[in-house]
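Only a single protein chain was left out; the remaining protein chains are all shown in position.
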Amino acid sequence: MNIVVCVKRVPETAEADLKIASDRKAIDEEGLAFQINESDNYALEQALLIKEDLGGEVTVLTAGPEASEEVLRMSMAKGADTAVRLADDAFADGDAVATAQALAASIKEMEYDLVLTGCMASDDGATAVGVALAELLGVPHATYVVEMEIADGKAVVGRELEGGLVEKLDMKLPAVVTIQTGINEPRYASIMGIARASKREITLKSASDLGLAAAVVGAEGSRTQILGLDYPPVGEGAEILEGTPAEASGKLAQVLKEKGFA
Amino acid sequence: MPTLAEKYELLGCIQCGRCTAGCPVALRTFLNVRKLVYEGVTGPGPKDAKERPEAWNCTTCSTCTERCPKGVKPMELLIGLRGAAIEKGRVGPTIRDALESTFKHGNPWGRIRDKRMEWAEELDVPVAADGEAVPLLYYVGCTPAYDPRCQDIARSLVRVFSAAGVPFSTFGTAESCCGNEIRRMGEEGLFELLVEGNRELLDSHEIGTIVTSSPHCMNTFKNEYGDLGCEVVHYSQYFDRLLDEGKLSFGGSVEKKVTYHDPCFLGKHNDVFDPPRRVLECVPGVTFVEFDRSRERALCCEGGGGRMWVEAEEERGERLADTRVKDAVALGVDLLVTACPFCLMTLDDAVKTSGSEGKIEIIDLAQLVAEAL
Partner (left out) sequence: MNEILVLTEHLNGEFRDITFEMLTKARSLADAGGGKVAAVLFGSGVGDLAEKLTLLADEVLVSDHGSFANYNSAVYQPVLAEVVKSRGSSLVMIGHTAFGVDLAPSLAVALEVPLATDVIDVKHDGGAFTAMRQIYGGKINEEVGFGGAAQVMVTVRAAAFPPEEASREGSVVELGVDVPEEPALRRFVEYVEAAIGDVDITKSEVVIAVGRGIREEENMAMIEELAELLGGVVACSRPIVDAGWLPKDRQVGSSGKTVKPKLYVAVGVSGQFQHVSGMKSAETIVAINKDPKAPIFSAAHYGIVGDLFKVLPVLKEKIGELRA
């Protein structure tokens, strides 16, 4: 089973105070810690588990700046066999479909049975690259996958629908599957493992290597554009109970009592 | 590939069993360190801690190593087994998350670096400027920086320095994990990375003395970082010195009966038993009662050796921290004083789990001293 895993390097923003950059097209990345996109990490783990079970090779692929190579090295430390970075200014600032164009061109050059990727990137939340990729590759796809079994050239997957309902589908390989978090428990990549992986080669591909015109990828190839970023309006929501924890809790307890809960 | 016996010099073992007999967790887990050494001597031994999950129960208190008459270091074997599991990525999610967090954010608690000085919000805590000489560096530590219960330790320390008129500096949000627990968990590569980064930071300042909140930080800086060109002490030693030099005096008193729990990394690992006791004796109003199991025989609280992030493997019987708290209650004391953030957290949790709520309070020595200022 040859598996390609598409991964993305994203900033960790759960706790951070985000600032919009002056051009209003991006956030200020200073001080942010970066990591592999969470659901891509689960996808990588799934690929490694399948490899352990059925043999084959795992290729990890990303379209990003040089800094994204740290995600590729971590993936190799965990067991990915080959790493490819789509390295070209032409690929930058692409929307989901433009990014999928670049990924598809690279994957078309490979022998693969399965493409795995996370269901959603935590930065842009597009939830679209995997499915667009499948269309460009001309293969079937399934999204939000929480269960997966591979046998006889087929993947039987369980997609997570609303309300915890699971939809079981049967697909012929090759196929693209987007992975939901919680499907497995990702392993750890040790620092020494990552250091060893740093000595291994990462294949770089430019737009011309892949026979892609600049007009099809990156910002130029995007059918959508970011017009501007803003902070969501605040204050239309909760009545904030002010004070120290003791004071605020006291107010809350009062509210709860008045409503008959305390 | 060296065998376990070669790598950890196990062949001196005479199987006397003093190690396991002194191991605090042997009472309540399946950890049998003598047996693991035996396996390493008589054969290739276990491959990693995944094969022997009880290796994760070790608190690295070093009692086994202290007691061995033949100079064998069973604790190093356990750490080695952990390291082998880590290199294969086969560790539980809580350990994985603590290690990844330390790599990304410089602390094992999953918190971002930007918030590392949140504990100091209402205080005026100096941060060393680039390259500035620092006669006294206060190394706060990840746990006092981020954990709500332990943040008071840091604040207390700052108040004591101020009261003593001692100028000091911190590294602010540039401070990173010392790596003591990282090394005990077996992530040697991450430990070395931390040492590299920390040494670069430390070496870029001329430092007189490093004072730490935690015995864990003190332990690794003093014993495992090489020559830092400055002295490294735990705050109990520094307070002892301040009192000796007459720089610290108490305006108030704490009319309480107290006992003291020797943290393993302060006592067993670094022989610091008397300074905290001397400090305690100086606090007005305090009546001090010694535990039966005190000093080298202190009962490990099970907070060290990475245990804060280890999901316990097949435990039986009472948690050691519960026993410790119950023993303190039996002594009839109001306060159980300790000098380590992990001891504070585990003993404080144990007050609830041992059913001792309302009967005793856990407090850090720094907090006690600050209270009596």
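Labels for the chains are A and B, by order of writing; each one numbers its residues from 1.
As a convention for this text, a contact is a pair of C-beta atoms (placed from the backbone, for glycine too) under 8 Å apart; a residue touches a chain by one contact, two chains touch by 3 or more.
Just so you know, these numbers come straight off a predicted model, no measurement behind them.
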Hidden partner chain, residues of chain A it touches: 13-15, 17-18, 20, 27, 95-97, 100, 119, 122-132, 134-136, 139-144, 156, 158-172, 175, 180-182, 223-232, 234, 236-241, 245-246, 248-250, 252-257, 259, 261-262
Where the unshown chain meets chain B, residue by residue: 93-94, 109-110, 148-149, 311, 349
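Basically, only the chains that are shown with their structure count from here on.
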Distance from the mean Cα position of chain B to that of chain A, given in whole angstrom: 38
Residue ranges of chain A touching chain B (in the complex, touch as defined): 12, 15-17, 31, 33-35, 78-79, 185-195
Complex contacts: residues of chain B adjacent to chain A: 86-91, 93, 95-96, 99-100, 103-105, 111-115, 187-190, 192-193
